[in-house]
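One structure is given here, and the rest of the page talks about it.
The other protein chains are all here in position, but one chain of the complex has been omitted.
Order of writing sets the chain letters: A, B, C, D and E. Residues in each chain are counted from 1.
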């Protein structure tokens, strides 16, 4: 039923990099279907996710520039546009202004699908902060009375992408996405982030693991390839559909 | 992705009647799509769901015959086949034999979608008992080593249909099904159950209510009719898909 | 046991209107018992709950005036006083000042029962914001050291009233209130809100549905009328009582 | 609202003794109000709750006789009748026959309030087994078609009484009962169980602790005595009421 | 504090094989510490976990013999004794007799640590059945009045080992066990199960993943090796300790 002629995917990410590891497959799939895909990085992850650069003695501006370039390359590899809000990380501070900027993005892009972090993450408070703002802005953008250009937003489905320690974040996947057709693009995007080389294999392994589970939940009869690769998501609002499947 | 050329819907219901109120729309939709739809009534609801007949002085066999006829009519109105296991109700007793009969049904019908009760219902213990058996039999039918005719079952998705007091049964809908196109058939099926006439309007109202929520979750832009009607479901296993939507 | 000679009901509502749909029965019952009933509307719902007025081209001040008048009429129909904090909606911003104003209200009114929104509502962030402030202010008002006029507050019970999509808000009713004797007044109050005419029947249907459940939980023997009407609530703090019932 | 002219309290207890520690106050209160109070002990707790007697070399029949006598004395001290099903403990085995006996009790006594164990207890499987049977029998007794003498049961409220390690049993009290007026009777009943003398003070301390919490939830203004004593309960079905309090 | 001079590890496993993938590291660690390690396989997994052998045309007895030999080899590689109850699988049926056999094992071995399956597993009902029996038998073995040889059992801690789809089984790890020193033994034990060769790498990858999480929770300062390997567990009863750490 939610089958608009032109899809528009919006990914709200706390740090540059998150969208690659956690949602690269979904982004590449959207791009391959000819949909618009836009990533908003609220920060560069300059303080909390750049340990190697700090150890190498880089300063804050240098690190932000590096992270920006990496994220731009990764987004290009996935077929997405990326925008940077440069709101600072560790901590990423929630503010009415930041939420308002997100409302403007929602009104501009009219996303048909939204991806963001989980609302719980005991290892990184920026992730829930990003998710809360992404969700709040989506509701505000729906109100005709909210003062921002563009039409009121519909009710695009929202999915949480997978955190690093899923069980500790109460992440119980209820959607398993087959990313086999685009995994090469996801791998290339990951390789745009050389400072985190140890993650390339880690997230390749995770894709295999989620692929095994995907096949287990699809049954043996669906003709999925032996090496199915997957990403896991949690759906936030009820699915609206014309047929159970 | 779970898009087999020929669908087969299986509904496992504790009592004759449950499938009409709670899943009549889904059944009619499947039938309209040309899929096979089969309802298994584990009991007739002869003791626990036939208060009026008892008050009128009917005996057990008479009540079972009445309930059977009503359920057959309702199933026909929906376009489904119905089978009766006559296992007794209040209580419906779980047994290896009953589970085994269900395994045989799974192997015979190779359902692509399964509907049943919630696992919790403090008002009616037969409902969870039916659900536990439906789920157990589905897993057993998947094992090649289980001794029953037919091929091992795939992994058809399972949905819980809506109980009478949803919140008390921890029923948090995550799928809202648009039944507008077939609601007339559902209403006709309900009217095959004359002893529960007060339920006709009750479940029509519920369809309106779920329809309002469905539209709220679909957004205003999707062109749904003003009087959308819905049924609510809970998905048991993760959804397997090739595209987030 | 909590049986003070003079009751005082306080309803903390995010928007003008909420108190009518969700708690109109409880308010009218309190008024009929001769208790004082006071509604605090933190905002008018001018941006987020006035779509029709915006589409008709009204401006912000006009909309606020309309909503104020409607709420005053509805409160009068229920027998309650209403106060407007005009704190803005979409978003309703939590602030120490707003909480402090609520503390003053608690100290002034010494409520014996408090009603507010649920702490979770993925469709409307203003509702949980109102609830958090209502709960925080109640605790602050209990402290003798908090600088506000009046005696320290006791520990009035708090109830959450029903949100629009109860299951999505983790609303599991544990109190079902019989509003049959005052339903006419609730209906009249609803009719004071002409812009939301489609809600009149919607909430009448909901009252029937909760009434059916109320009778189901009360047993057939209590002599409740056939058309019992109800409102559902969630109790926040343990009930204190001298007799189990 | 649930205010029948003649109350009838039914306590379903896995072992002789449970009802004293966990619900003695509620029983004594009912008795003082002139209501009928009946305790069903499904077993004597002869294997699992009689360590001292076993260490003293008593045999099974002797232990059962001791436990029976103690429970009869305690029940008398509380003003209740006690019945023994002698169904065996450690494990207490659920069976259709045992449930049927309980249905007969429900039909005979027409309880207006039911007390039993929690559904979860990782320290003692007999407790949840008793609770499951008590709840199942209550539902069966409501059905006119269930073959047992007497009228169909209404829908008496059910409360879980407090287990020994409440948090581990997911026991979150939502009703705090003031047992100050009858605590002397509860203490006397406890003293009828000499083999568990260390429990007398333990459960007196618990009553103080629950009393402190009771006062905290009732507010300082209600005139409760300094040494209020309490018992904690969990309500299983929604409360039905004509007034929020 | 639970620091007995001679440890005794008991693993209760639904099928032959489970203990290798899920708890091989914990078993090997116990063996290396000189403790006794005993595995009870309630069934051979002959119907539900032997798809390949069935496809190769083996019959039931042949499959059971194969699985037995494999499990014996794997147990030997880990340093454990293995016992087979041959109770049948798919379904593994709970029975008083089976529980009683387990009580005898508890009394004989006096385990100081117990490992078993999770209580929830929507993919395999045998796993929760095994866990329920393991937990029930542990409680029964504690009662002096239970008729079985040996002293009453203490209260050994119980841990659930990791299921195949942890999130779907509500498995939220709260203990991460460093199995780096014995991983070679676990790998050798896995290689004793040639029919499931694809699992060797799968569970090696999982050990890496749990190792990464282990290091993340231990902090960078503890001198753990780069390639730490882990197993995840859930603790069932509160930890008893003389020092927080």
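Remarks
Just so it is clear, a residue touches a chain if its C-beta (ideal position, glycine included) is under 8 Å from a C-beta of that chain, and two chains touch if they have at least 3 such contacts.
Computed from a predicted structure; not experimentally measured.
Judged over the whole assembly, touch between the missing chain and the shown ones holds for A, C, D, E.
Within the full complex, the residue among C:34, C:57 or C:145 touching the omitted chain is C:145. Interface note: of A:18, A:46, A:70 or A:178, the residue touching the hidden chain in the full complex is A:46.
Residue positions on chain D in contact with the hidden chain: 123, 164-168, 170-173, 202, 205-206, 208-209, 212-213, 216, in rising order.
Counting the whole complex, the residues of chain A in touch with the unshown chain are 46-48, 50-51, 54-55, 60, 63, 90-91, 93, 122-125, 168.
Residues 96, 99, 135-136, 139-140, 143-147, 152, 236-238 are the ones on chain C that touch the missing chain.
Assume only the chains that are shown with their structure count from here on.
Note on connectivity: the fewest steps through touching chains from chain D to chain E is 1. Within the contact network of the assembly, the step distance from chain C to chain D comes to 1. For chain pairs A-C and A-B, the one joined by more C-beta pairs in contact is A-B. In this assembly, the chain whose C-alpha centre lies farthest from chain C is E. Per-chain Cα centroids separate chain B from chain C by 37 Å.
Taken residue by residue, chain E touches two or more other chains at 123, 168, whereas all remaining positions touch fewer.
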